[in-house]
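Data first, discussion second: the structure below is written as structure tokens.
Note that this complex is displayed minus one protein chain, with the remaining chains in position.
Chain IDs A, B, C and D follow the sequence of writing; residue 1 opens each chain.
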Amino acid sequence: MSQNPNSVAGRSLDRADARLRQDEGLGGALRGFIDRVRSGDLGMLPVAVGLVLISVVFTSLNPVFVAPNNLVNLLFDCATVGIISLGIVCVLMVGEIDLSVGSMSGFASAMTGTLWVQQGWPLPGAILAALAVGALIGALYAVLFNRLGMPSFVATLSGLLAILGMQLYVLGAQGSINLPYDSPLVKFGQTLIMPDWFAYLVALIPGILIIANGLSAMRRRRAAGLSGGSLSLVVIKALVLTVALEVVVWYLNLGRGVPWMFGLFVLLVVGMNYALTRTQWGRSMTAVGGNREAARRAGINVRRIYASAFVLCSTFAALGGILSAARLASASQQAGTGDVNLNAIAAAVIGGTSLFGGRGSAYSALLGIIVIQAIASGLTLLNLSSSLRYMITGGVLAVAVIVDSLARRSRVSHGRA
Amino acid sequence: MSQNPNSVAGRSLDRADARLRQDEGLGGALRGFIDRVRSGDLGMLPVAVGLVLISVVFTSLNPVFVAPNNLVNLLFDCATVGIISLGIVCVLMVGEIDLSVGSMSGFASAMTGTLWVQQGWPLPGAILAALAVGALIGALYAVLFNRLGMPSFVATLSGLLAILGMQLYVLGAQGSINLPYDSPLVKFGQTLIMPDWFAYLVALIPGILIIANGLSAMRRRRAAGLSGGSLSLVVIKALVLTVALEVVVWYLNLGRGVPWMFGLFVLLVVGMNYALTRTQWGRSMTAVGGNREAARRAGINVRRIYASAFVLCSTFAALGGILSAARLASASQQAGTGDVNLNAIAAAVIGGTSLFGGRGSAYSALLGIIVIQAIASGLTLLNLSSSLRYMITGGVLAVAVIVDSLARRSRVSHGRA
Amino acid sequence: DGATVAFLMPDQGSTRYEEHDFPGFQARMTELCPTCTVVYQNANADASLQQQQFNSVLAQGATVVVLDPVDSAAAASLVQIAHSQGAKVIAYDRPIPDTPADFYVSFDNQGIGAAIAQSLVDHLKAEGVPEGSGLLQINGSPTDAAAGLIRDGVHSVLETSGYETLAEFDTPNWAPPEAQQWTAGQVTRFGDQIKGVVAANDGTGGAAIAAFKAAGVDPVPPVTGNDATIAALQLVISGDQYNTISKPSEIVGGAAADVAVALLNGTDPGATTTLYDTPSQLFVPAVITRENIKAEIFDKGIATPEEVCTGEYAAGCQELGITQ
Amino acid sequence: MTDITGSGPTRGEPVLSLRNVSKNFGAVSALTDIELDVHAGEVVALVGDNGAGKSTLVKILAGVHQASSGTIRFMGREVAMTDPGAALDLGIATVFQDLALCENLDVVANIFLGRELDPWRLDEVAMEVKAWTLLNELAARIPSVREPVASLSGGQRQTVAIARSLLLEPKLIMLDEPTAALGVAQTAEVLNLIERVRDRGLGVIVISHNMEDVRAVADRIVVLRLGRNNGVFTPESSNHELIAAITGATENAVSRRAAAHAAAQEGGLA
Partner (left out) sequence: MTDITGSGPTRGEPVLSLRNVSKNFGAVSALTDIELDVHAGEVVALVGDNGAGKSTLVKILAGVHQASSGTIRFMGREVAMTDPGAALDLGIATVFQDLALCENLDVVANIFLGRELDPWRLDEVAMEVKAWTLLNELAARIPSVREPVASLSGGQRQTVAIARSLLLEPKLIMLDEPTAALGVAQTAEVLNLIERVRDRGLGVIVISHNMEDVRAVADRIVVLRLGRNNGVFTPESSNHELIAAITGATENAVSRRAAAHAAAQEGGLA
């Protein structure tokens, strides 16, 4: 470590305290990890473990579960509700809720179908219109919440009903509209797959980014007199991730390959994660969710933050709805009804986003929806009566989050809830 | 005011501070009330105003809305989901949620139907068994929550699915079971009405209790050197309430009269209100919901409080389910599905119980469910297409709570959120 | 032989799929092709879930899929996917209008709507209820395509019946309590102007009856149903419900099995008609009333006296000669 | 006791002046007709009994609450502090008694909340370095600035809240009991800080129950009692005078305790 004006007594600024165990290099990282396992501070790992657990069980019951094409289908199915769930993460981050995402997605699909297929609008126009209406409805919730002080639960419950009415109204007597198969939208939702080489290439990006960012951060930190962290750790992280991703891509390529639609979903998750963790806006979201009054006193425009959360949520819901329509090649009265709402919220919560605000991650939508869809997919491979299917879904869901719950519990008992 | 050892400088203990405006007697009460209107601290009044508002609108659209018998139907319909909502108030009070009350109510109705009609159990036995299973499931949630640290959202979501599976399983091939029309249970759910004189008598009780309690409290407070409040205020309160209630009873008696089932619901609400506000348990519930850690440090057995909330909630859900079956004279696979969950939660929230814990009232279930059912009932009297019906329900719901929201907003701006 | 055949049903709204259609299908399959694997799935009224199930059974190697679509429009793309992978699709119960499936086996839902309404209208006319009298119409879920077909059938009859539809209601989620609350409202609104109720299935019909009983209306005006659930049969026997529809789903399920095996073997399934460009076989459902319940239900073995004639219904059964 | 306005060691222009400011919470009048002036380069200490209304006054000036009546002039212009953002924009930095930190964010994030470096790509390194610098200046003893504030000790939190207020370039800085939870060394550093800030020409309002600290740094001492002005003192005023103004009686718990102790000690010596 270079002797730096900022460093205190030969130690880097952030390691000066005598009580702090000096976790340097790889060994330190390992010790830190063990500490975190002990104290339950593991982020998404527990849910991932739960996912592996249920995958093993389903595979042993029916090996088709891990057949490449089954997994490809799984990814297609994840994308639609996953994107809706991403919006839910936004509102949960600020401690609010949107119960109308299901209706919103259904209405967006109905709008797209009507404008595009029936009214003959160009496809991009129809999509943009649906997204715009989504944003508008989000803005309306923001007004109800910010100006009239209506709890978001009630405002969006009203919205759920009103938007469902609009969906039925738009579809009219027709009930459902077929979207043309050979249209780019339906192809995107049903068949469009990345070329193999492209998928391999894309799978390299995270690793490269980790190394690039890691090195630059390390350099800048050292230059500023802060501890730099371990280079080997960064390299190992990047390597493990890259190998894992390439193997997954290879495996999926054994089947149909990586769906573009899933690619879009992941892109949105990564983008959202960046926005939530690396921008001022994201910081403000976390702050408002953690302590609204403190955020306000820090001069944050709290209303604007809430508005952004509601608008994003409704817009993502609309996008998810359009993609559901693409996936089904149909815009119908059923779209967005049933379990869409609960699944979208549940995905975020299962992935670890708190219902009480201030704690969450864009990745929770990704992980949570994979858990939910994996359970659904696993059960389609077993011949079960409906009653058993429900019971088992409930049970498996509980098991999938039990690992996480136990980890969280230990976190509480270590005084870091 | 008698000169008392406890009173300070001639003022009662609790009125000694110089900054406190001395609101004595009727005038003081009035001034206090105006203050509360200004600062938005009005309890349930705004929701009641919202209710009056929508009643006026619906009546003007179709006078049948206020026909005595329509109101009698309304009361019947309120009782079932209202009781479920009462359980929801319990879990919301401690800042948790139960998503499975719908399934639980459906399962309880299925159990009652199967055990009683099909297996030939005596009716009370079947009902008790269903309630016991409800309590058991609540206890299971408590274990998942307390011991494994599973978020109640996830635990009860699993429960929702698993219990629905059990409901389907129990009803099996049959799908739905008719409950005999001439059985006491179905009579209770459909036709049993209090004798007119009895209803008039019951309507006197609240007034009498207010005067009795008011007088005794006043005496004891004065004896202890505290300000006693105004006697005339108590009398006026009691009088107004009694007159209002007697008029309502008289009006309902013009139709079929006051349903026993609604009586049971109100009794449960009043009992629950007593338990939540006047017992140590209720105090602990409020404390745990407000600040779990502070409650724990005060030596409250926090786990037991959570357990009581979950058990009560599931048990109320089971009771509500049994009464729904009685109302419908049938136990079916559809019982408890659809909007039951959302309505039960919404009723509590509309009535003013907070989703974040620590603030709520048993009366919120009563008021909230009346709002919801009044909207539904009002709409049944208008010939509307489904799409319009949904849109209007959403709109009216928003309007019904707008008054409350505005009041709450002013409370925040007066620094008492 | 050794082939996989899938049987995909749409929802829980009615018990028939799990309790009648599938057992009928499976029994016939075991008979015709003992080595075949039969896969059953139910989509809980969720079109996306059905798509997932459809993809899943294809991944499991199904070569024939019997599909009762949640969303008829969305099912078109499922047919395409199946065809692109060399699998055959038999549309079941509800048609797939836009992309012809390989075969269509069904009751005609629109026909069902027409039949229950017609039976009620005939009954009212026979009773001498004057033209211009009022009826209520309770439809199924506004988000359910099949409910729309039933509703259209009912409309086609009531429009020309000479009776007036006082009010009409789409029951959210087919939920009986909603139907009950709505009916109760109409009873206060119209009182004894209501001469009959056309309800789209037994659940909503039973709910309407409960509403009349709760309001103290006696006698309860005639109420229709559909599905011939045990509960409804009992109400028909006790005289509370006017009619229901027996769809001997086991038989239709069996017919689907016949078609599936024919498609597997590459033989002609033997269509009786063509609907939506699809070779089809349609079954005519029977309207059940007190008059024919013994003949249509018990004599044909669709339900047994043991399961129906319990408790308070024993007397009615005796009266109708179902039990001695 | 000196007159309320115009007096005291006026080193500069009046930064802030309040006239007839009142605040009611329902039936409670927390503040009644408050008058207060703060000049550039002046430290005004606001003292008073618990519940005297000191924090309420600070919150009004920080835009957290709105005054029920009265006028506030800042830098010569009448201003309406509609929300905390407005106060911050005017150049009023505040350390609140309840700190107002986000427990779920780490120390760095709390210090920079609302004023992050590089809004579109947060510069965590620069923020961390600056955070350490500020904290070391305050003699803070915080093992790691990457832990959520929830895990900090009371004094550590208070230091974080003070560090926050140093980030701005304010014209007026208000510290509501800034040293209540601080250790002796940290308290000394905060007093130093107040003096440095004053010397840079800022106006400072500091609230404290510690009369020694107050006298050490204040140029003027304004006493509130039960929500009303109760005199302005100079640091030279006697402890006894001050406490009498605060408690509203010359015979009070403090004097009684002092007397009792004196008696006991005499008894012990006897």
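The rule is short, and it goes like this: contacts are C-beta pairs under 8 Å (C-beta built on N, C-alpha and C of every residue); 3 or more make two chains touch, one makes a residue touch a chain.
Everything numeric here is computed off the predicted structure, so don't read it as measured data.
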**Prompt:** Any idea which chains on screen the missing one touches?
**Reply:** A, B, D
**Prompt:** From the list A:G32, A:P63 or A:G125, which touches the chain that is not on show?
**Reply:** A:G32
**Request:** Please pick, from D:P14, D:G48, D:G114 or D:P170, the residue that touches the omitted chain in the full complex.
**Result:** D:G48
**Message:** For a quick check of understanding: of B:T80, B:T286 or B:Q334, which residue touches the chain that isn't displayed?
**Reply:** B:T286
**Complete:** Residue positions on subunit B contacting the omitted chain are 6, 8, 13-14, 17, 19-20, 217, 220-221, 224-226, 278-281, 283-284, 286-287, 289-291, 293-301, 358-359, 415-416
**Item:** Contact footprint on subunit D, counting only the chain that is left out
**Value:** 25, 27-28, 48-52, 54-56, 97-98, 139-144, 147, 151-156, 158-159, 177, 180-189, 191-192, 209-211, 216, 226, 243, 246-247, 252-254, 256-257, 261
**Prompt:** Contacts of subunit A with the missing chain: which residues?
**Reply:** 17-21, 23, 32, 35-36, 39, 41, 413-416
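Convention: only the chains that are shown with their structure count from here on.
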**Complete:** Chain centres from averaged Cα atoms put subunit A and subunit D apart, in whole Å, by 43
**Fill in**
Among all residues of subunit C, those touching at least two other chains are 12, 142
**Asked** Which positions in subunit D touch two or more other chains at once?
**Response** none
